[in-house]
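Of the protein chains in this complex, all but one are displayed in their positions.
Each chain carries a letter (A, B and C) given by its place in the written order, and its residues are counted from 1.
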Amino acid sequence: MKRLLGVALGILTAIGGFVDIGDLVTNAVVGSRFGLSLVWVVVVGVVGIILFANMSGRVAAVSGRATFEVIRERLGPRAGLANLAASFLINLMTVTAEIGGVALALQLASSVYYLLWIPVAAVAVWLVIWRVRFSIMENVTGLLGLTLVIFAVAVFLLKPDWGSLAGQVLAPSVPQQETAWSYSYYAIALFGAAMTPYEVFFFSSGAVEEKWGVKDLAQSRINVLVGFPLGGLLSISIAICAALVLLPAGISVTSLSQVILPVAEGAGKLGLAFVLVGIVAATFGAALETTLSSGYTLAQFFGWSWGKFRRPAEAARFHLSMIVCLLVGIGVLATGVDPVLVTEYSVVFSAIALPLTYLPILIVANDPQYMHEHVNGRAVNALGMVYLVIILVASLAAIPLMIVTGAGS
Amino acid sequence: MLNTPAWAPAAKGRAHGAAGFAILAVAALAFLTGCSGGTGQSVSTAVKDSSSAVATARIALRQDMEGKLTRAAASTTLDDELKEVHTSRSTVLKLSPASQEDRDLQKQALDVLDQCAAGFATARAALATSDGGSPSLSDGDKALAGAQDALKQLEGKVGDK
Amino acid sequence: MTSAPAPLPRVQHVAGRILDAQLHLMDRQVLDHDGVPVTTVDDLEVSGPALDEDIEPGSPAPVLTALLTGSVLGTRIFGGRPPSSRLIRIPWQDVAEVGVVVKLGVKGEPLDASWVERWVRDKIIARIPGGRHDPR
Partner (left out) sequence: MILGDLLGTPVFDDDGGRLGRVADVRFVLAGTPHQLMAEPRLLGLIVGPHSAASFLGYERNGLTRPHLIARFLQWRHRGSFLVLWEDVALVGARSVRLRPGFTRYSAALENEEKA
């Protein structure tokens, strides 16, 4: 019984923790501009993150080594440092975006200007990282994030024409007012939003934090295999909501307030309450994850002592680096830069930096010195190679497309 | 091997991927902010952005009237969209049109965007005095609808060119 | 001649475990006696030979004397080299086990390699309220 409860909790947390500001914004932007013609990308991205998270989780559980230790060991210091710089920069952008997201959602709930919420949100993030136990932190934000299910509920309440929706999904085409270039650009953005590297850093380091071993592999596989696809459905319903309400009105999403309007349209004030709680929980949870990930990547690259399971004084540089990250995030937001814009860039940069993180994990997941008998199976490797190609193509195409489309404008 | 330093020879003093990435990112951003089309292009973008903003505001007002949106969410939405209109307006304002035709277009666009801003002012005032005083929410919606029509006309005009 | 077509002969068996520096040691995580991370193997120090001097036939092979860390990482990435006095060494005598990680047989706390960690802890983190609070 207790075990079953654990499995259920794990799945629910995986669903609630799947969506972050990147998914919220990117899916809403795409839904409002391209309808459902890019849903297939979310599916590709979700399968990718399942594959990737499952491998890195398995490596961490079997060998006790988290992702960035593996990256440094395999790529060596030079390529490893390049990866660290890129990943850390993207992480910092994402921390900034998530804290901004918390503040924007709180503004929608309170009408107090979001810049005033930013220090509050950042201090709250730090306090949780400083004091709260890892498992409590993950479960509370994950479960509260589940209220985002309201997006799916709203889709039903909006009473769409299901036949035409299915048609758009199954026979995707570029809408006439958009170019093939911006279509491709947003395809990469959606892919990056689903496969953000920080999720993998966090997932594998979390496995070490929670002292997973070989016996926990089944549980982790269920969490990923069930939780992530359901989380992906949430992402898709955000896009459907935007496609149903905003696209016909000629609105293209540029702010978080537009993201919630379809929910209010379908589910009224109660729906609004749910969606605001959900957004605060999801972005707050993701702010925790990204802040921790900045600490994890640095500590693992340089071999510092890390982990929330240690007293802060026993992982001093780890905690100091996270404090610095939060301060930098506050500083960036204080310039008045639009968090939604930061989000849109961060997901594309995520796609660019992905190969350097993905490749070492794919390789080590095949190395018996680390994995003993738990190396990748043939099917996983075949899929892994397909995704290596997809990830490389997305990474190489991202910057040219960004230039051609003027970042999708 | 393209951008995978992992497979490249690790000879001393090779280009460092980290620096390369940063330079590329900065260059891309510089390019993005630096590039801009002619007056027609910029006006067209500004008009599109603003009509998206006005449409959003109208949805928010309607939802507020129907009791679907809280006051806080409605007023935040209006603030966000007003900001969008402001951004568009200052883009158009900063243009330096070369021909008489472009100067006329700029002038027209500024007039319409001012009308939008005025519409937003009415709508926000309506939200603030929602105890039945004036302006009422429907006044606000009317003002925004007027702005929306003007935007549409201008959009058609820019699109024709 | 550069790519030999015939399989190369195997070196005759030597007693003792084989360790390749790059493959088995470099860039691996170093854990102390209690499993606490200390650093990463940033480089290795060997007892010889003297640079640019002919090696007499029959001279004994050099041995690995220490794991290196600290500023040597920067010079390994960007070139140059720190003066010998600036190297932070973990003598090989302290190494207990080499696997996926390098385990030491001593506590990491008093090692030279831990001085930055100690400094950050004593000057900053431990002074913030709750810095010594056990999360478990």
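FYI, a residue touches a chain if its C-beta (ideal position, glycine included) is under 8 Å from a C-beta of that chain, and two chains touch if they have at least 3 such contacts.
This structure is a prediction, so every number in the text was calculated from the model and none was measured.
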Go through chain C and note every residue touching the omitted chain.
2-4, 7-11, 14-23, 26, 43-46, 48-49, 51-55, 57-58, 61-65, 68, 72, 75-76, 81, 87, 92-98, 105
Residue positions on chain A contacting the omitted chain are 74-76, 79, 359-360, 362-364, 366-369, 375-376, 381, 384-385
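We take it that only the chains that are shown with their structure count from here on.
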In whole angstrom, how far does the Cα centroid of chain A sit from the Cα centroid of chain B?
27
Starting from the mean Cα coordinates of chain A and chain C, work out the distance between those two points in Å.
35
Mind pulling the chain A residues that touch 2 or more other chains?
76, 78, 81
Find every residue in chain B that makes contact with two or more other chains and list them.
16
Footprint of chain B on chain A - complex, ascending:
74-76, 78-79, 81-86, 89, 107-111, 245-246, 249-252, 254-258, 260-261, 264-265, 268-269, 272, 276, 349, 352-353, 355-356, 359-360, 392, 395-396, 399, 402-403, 406-407, 409
Give the list of chain A residues in touch with chain C in this complex.
63-65, 69, 72-73, 76-78, 80-81, 130-134, 299-306, 308-314, 316-317, 319-320, 369-370
Residue ranges of chain B touching chain A (in the complex, touch as defined):
2-6, 10, 14, 16-18, 20-22, 24-25, 28, 31-32, 35, 45, 48-49, 51-52, 55-56, 58-60, 63, 67-73, 75-77, 80-81, 84
